[in-house]
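Here the complex is missing a single protein chain, while all its other protein chains stay put.
For chain A:
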Amino acid sequence: MKKKKLITSIAVFGASALLLSACSAGSGGDSGGKVTLDFWSWAPNTQELVDVWNEENPDIQVKYTDAGGGKDSSAKLLTASRAGNAPDLAAVEYPTLPSLIVADVALDITDLVGDEVTDAYAEGTLAQTTIDGHVFGLPQDVGPMALVYRSDLLEQWGIPVPTTWAEFATAAEAVRAADPNAYLASLPADQWAFYAGVATQAGAEWWSLDGNEWTVGIADEASLEVADFFQDLVERDVISTEPILTPEWNAKANGGTMLSWPSALWAPGVIEGVAPDTIGKWSMTNFPQWTAGDAAVAFQGGSAVVVTNNSDHPEEAVKFATWLNASEEGANLILTVQNGYPAATSGQEEAKSSEAPKLMPQQSDYYDLAATIASDTIPVVWGPNVNVAESAFTDELNKAINAGTPWRDAFTKVQEIVVADMAKSGFELSNK
């Protein structure tokens, strides 16, 4: 009886030890020449694009995972990279690229990209993923800012389509007068990228570089005036500040009480996803300007594909990324399947003869207008701690909105937090 107990206990211990070792994660396999790459992205229908590549390239197979939207993706990528578990390739938004480089996530692929890459993009486009002459990623799509709005309702109520921000304010007032339940747009505090874009459009430079020295300009006078302008709209209740893309906001977009989304060229695909019954009722036009007659706009979002430092197969990864973003076939798929505005010039050329996105079949000149918008953009320098800035901005501006305190103070507080964080990390700063 005692022997049985001893044997039983050893057996139990042995079994649990075996179970534990079986739980350990298996690494991605290469079996005799075939390479498997892990790819994280969030753009709609990416699996279709990956399937096309997998069929054409049996020796380099790509495994795609939807890693959630831009902000979620970047957090997961950072964590996975610090754990040594990052995928071979990942899509990242342009603003977060410098902070990922600083966190040692993105691989320097300058030596791995060939002429086919440098020839595929306009100089300004590739510059968005190039720091100090080193290429860190391949641009996938770009998001020049544009206004997507309910053309049918604005026409019905006789409200002229705004071309400047002053006209936007007037239009917002008219919308509130026409339907007390409706708002022209919602501009919540977590839309950090929107505020960065309009401030850049007004001439502010939230980060700038002089040699190796950074200057943070979130509390530039131009920025603060932008803050004043939107604070006034919110306080007069002509613009909402509810979070966007919630079930609440989607219901309003469907019901005609949320009339526009000032964002970028990728918006139609998103709106079509949440409000498919409103197809045919939206149009796209130029982003409102601060000064009448200006045309330049900034970017909001848009993504590039990076190869991570963790990757065991950087050359194969760059091959896939080149096909996806810089080849004609890839750019065509980005345009037609994902409804994104491709970064590659071949894609943008092809777009001009394409049909409009599914959301606005009635706007036949959509891509001509898109090409014009994309041709006049303001280059932006993103700082190395965009994630800190975004977090601080959302919290401070929400506090200001809820307490009714001046937005200027919120912007100034954000600048202090960003400067302190950069100083703590050890960056050279010209701000004191």
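Note that in this section a contact is a pair of C-beta atoms (placed from the backbone, for glycine too) under 8 Å apart; a residue touches a chain by one contact, two chains touch by 3 or more; residues count from 1.
The working rule: contacts and distances are computed from a predicted model.
*Asks:* I want to check something: the complex is missing a chain, and I'd like its UniProt protein name from "Multiple sugar transport system permease protein", "ATP-binding protein", "STAS domain-containing protein" or "NADH-quinone oxidoreductase subunit N".
*Replies:* "Multiple sugar transport system permease protein"
*Asks:* Touch as defined at the start, partner being the missing chain; which of A:V62, A:L78, A:I109 or A:A304 qualifies?
*Replies:* A:L78
*Asks:* For the full complex, which residue in A:E56, A:D104 or A:E349 touches the chain that was left out?
*Replies:* A:D104
*Asks:* Of A:S260, A:N387 or A:Q415, which sits in contact with the chain we cannot see?
*Replies:* A:N387
*Asks:* Tell me which of A:E155, A:E242 or A:E355 is the one touching the absent chain.
*Replies:* From the options A:E155, A:E242 or A:E355, the contact with the absent chain belongs to A:E242.
*Asks:* Could you please point out the chain A residues that touch the chain left off the display?
*Replies:* 2-3, 5-6, 9-10, 12-13, 16-17, 20, 71, 75-76, 78-79, 82, 98-99, 101-104, 131-132, 188-190, 209, 212, 241-243, 246-248, 251-252, 384-385, 387-388, 391, 394-395, 398-399, 401-402, 421, 425-427
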